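What you see is the complex with one protein chain gone and the rest in place.
Coming up: chain A.
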């Protein structure tokens, strides 16, 4: 999942060409704007067949690859239980 998230970030976060990111890179500081964060979120929903609940739609959720991974895992496991 981690690699897939990195791929989606590179494809959709609208970061400047050549930027390298780690799990902890702050994507907003790296150049992600709110418009791109929306595209990133839609791509994540499609790739993992999930839906981010309203309370997770904030800047903290999409701040870094590791934050995204935590959010996706949390939603996926909640879906399995339900």
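Definition applied: a residue touches a chain if its C-beta (ideal position, glycine included) is under 8 Å from a C-beta of that chain, and two chains touch if they have at least 3 such contacts; residues count from 1.
Operating definition for what follows: contacts and distances are computed from a predicted model.
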Check your understanding: According to its UniProt record, what is the protein name of the omitted chain, chosen from "YbaB/EbfC family DNA-binding protein", "Acyl-CoA dehydrogenase", "PqqD family protein, HPr-rel-A system" or "proton-translocating NAD(P)(+) transhydrogenase"?
Key -> "Acyl-CoA dehydrogenase"
**Study point:** Of A:8, A:32 or A:65, the one touching the omitted chain in the full complex
**Key:** A:32
**Study point:** Missing-chain contacts mapped onto chain A
**Key:** 15-16, 19, 26, 28-35, 38, 41-42, 51-55, 57-60
